[in-house]
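Missing here: one protein chain of the complex. Every other protein chain is in place.
The letters A and B name the chains in turn, as written, and every chain counts its residues from 1.
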Amino acid sequence: MIPQNIQLDSQGRLRHLLTIEGLKRQMIVDILDAAESFTTVGGQAVKKVPLLRGKAIVNLFFEPSTRTLTTFELAAKRLSADVLKINVGTSATNKGESLLDMLRNLEAMHCDMFVVRHAESGAAHFIASQVAPHISVINAGDGRHAHPTQALLDMFTIRRHKKEFAPLTVAIVGDIMHSRVARSQIHALTTLGVSELRVVAPKTLIPSHASTLGVHVFHDLTEGIRDADVVITLRLQKERMESALLPSEHEYFQQYGLTPEKLKAAKPDAIVMHPGPINRGVEVSSEVADGPQSVILEQVTNGIAVRMAVMSMVLGRAPEGAAQ
Amino acid sequence: MIPQNIQLDSQGRLRHLLTIEGLKRQMIVDILDAAESFTTVGGQAVKKVPLLRGKAIVNLFFEPSTRTLTTFELAAKRLSADVLKINVGTSATNKGESLLDMLRNLEAMHCDMFVVRHAESGAAHFIASQVAPHISVINAGDGRHAHPTQALLDMFTIRRHKKEFAPLTVAIVGDIMHSRVARSQIHALTTLGVSELRVVAPKTLIPSHASTLGVHVFHDLTEGIRDADVVITLRLQKERMESALLPSEHEYFQQYGLTPEKLKAAKPDAIVMHPGPINRGVEVSSEVADGPQSVILEQVTNGIAVRMAVMSMVLGRAPEGAAQ
Partner (left out) sequence: MIPQNIQLDSQGRLRHLLTIEGLKRQMIVDILDAAESFTTVGGQAVKKVPLLRGKAIVNLFFEPSTRTLTTFELAAKRLSADVLKINVGTSATNKGESLLDMLRNLEAMHCDMFVVRHAESGAAHFIASQVAPHISVINAGDGRHAHPTQALLDMFTIRRHKKEFAPLTVAIVGDIMHSRVARSQIHALTTLGVSELRVVAPKTLIPSHASTLGVHVFHDLTEGIRDADVVITLRLQKERMESALLPSEHEYFQQYGLTPEKLKAAKPDAIVMHPGPINRGVEVSSEVADGPQSVILEQVTNGIAVRMAVMSMVLGRAPEGAAQ
């Protein structure tokens, strides 16, 4: 990693959020603490705080998304920002304008933040490296690379249930190879110092450099989640199954789908997570997804608070009392 | 009807608005009274009241719509709510997420209201039966079943012109069989106790159970609207004409199209209504649509006030002085 992290400003404050990789432990904790102060907003009669009033936040989604787009839009509105949704498909193709020219134009309109989702790994970094000094970039998922707000909301959810990271055994189950979510989770969990971090998947879905990431690799689900405090299931991209990487949904579920029986291998108070949307009967059975150990919908709720925290912090407007 | 109306909370207050069927007369009157207090908002310099500030209202339109979607969006903004539009087409198909999982996620984001339009009859009821206790559902049209806010704005418009419902003769002209608007109007007019309620249509467009609805059936337009106080024309779905149900637009207009000549059969001060969009020269001639007896554009104006009233009431925020 280069010393001058593009994500931080000259005083070490968060300016962009592009990846968890390279973020200091204290910075992650600061974000989680700031998010804590936003969790009450969703339960208020008036679900709004004026922190980002008059700021213009642009959702630049080059990949289709409903859930992530909606949570960012809602988080921005709860911070009282103005939100613009650029129909990038129409924009980019219709008039042949380059990405950089589009960015320059949005900057010239005094926009304050770009929330970027893109199918290419590195797209958010590239945009962050190009924007004017007054603009912040948040990576809402780039290719197979990173999905940092997802990982942060997962950490927030784990902390709410387990208090401390140090004693935890965490198992991530599924398509580790192609998952930007897994990559960001691994960086976050490693930085926060969990006791043991495992990945569980068929050999074809484990990246070859997995061992360098500080994780233990398992190919058997029951073994992989044994005595785990946290079981994170990943979404299986159905497209992959048409390739030779996987036999079939049914076969995947047989081996790696989380059922109440298999879940018994984990600790009795283990929590089950999933970034959504769930393929029921593929990654998890409905009994588990809707069961007492599932915190999947809490993840969605926490996602709003965590995104409010990140958006406030990169614009230098963290809530009172939140360390930054 | 089951005793425990899903639309009401345990204290008998309106929680969802799914259908007019089963609503008590007083509840309908309460909604119309609340709407009365919102009619002045559209004429103010600042067309906004802060009643729903910080509430998140989600437009879930599974069927394309411009007018109804726009009026709900405008009504929500005039109540100072935050409005989210979910591109359901993209959402539902792209990632194979189930409707229920989508609802659970929107609930977890602390959304407050779903405004639902769907091609399937019963969709809004189904969603209302599934949502968390803090969510209200408004049916913006489901299949052939119901379009309750349309019927309420029609009642509001009639009341403004005719004061009392008891003495009125009301004729509904057009495709009664397939019209969710007609169905909701019939329930509303019956509950409000009009003197005589008639439906006027070719035999192929009258449902077989019409007689059980308390309406008088006419197949001749002039007979059907004779001495009526209110003539409601319905939109003819052009798709139907390609089937065997109807001969042609021209022939329909000859027999059931409302012209100034035919309108003379109604009372001299009869008002003419249409839910829009109008097929000019099919259901009504332009002379009638734009003539002195037409209240078609007043219906649109009243639609905003009525939707503001319903949205406020289901969230427990009716304006001061409005009975609830």
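Keep this in mind: contacts are C-beta pairs under 8 Å (C-beta built on N, C-alpha and C of every residue); 3 or more make two chains touch, one makes a residue touch a chain.
All of these numbers come straight from a predicted model, not from anything done at the bench.
Visitor: Which one touches the absent chain: A:D101, A:E164, A:D220 or A:E261?
Guide: With A:D101, A:E164, A:D220 or A:E261 as choices, the missing chain is touched by A:D101.
Visitor: One chain is left out of this view; which of A:R25, A:H110, A:K163 or A:K264 touches it in the full complex?
Guide: Residue touching the absent chain, from the options given: A:H110.
Visitor: Of the residues B:K24, B:H134, B:K238 or B:K264, which one touches the chain left out of the display?
Guide: Counting the whole complex, the residue in contact with the absent chain is B:K238.
Visitor: What chain B residues would touch the chain not displayed?
Guide: On the chain B side, contact with the omitted chain comes from 42-48, 64, 66-67, 70-71, 73-74, 77-78, 238, 276-280, 297-298, 300-301, 303-304.
Visitor: Which parts of chain A face the unshown chain closely enough to count as touching?
Guide: Residues in contact with the chain left out: 53-56, 82, 84, 86-87, 90-91, 94-98, 101-102, 104-111.
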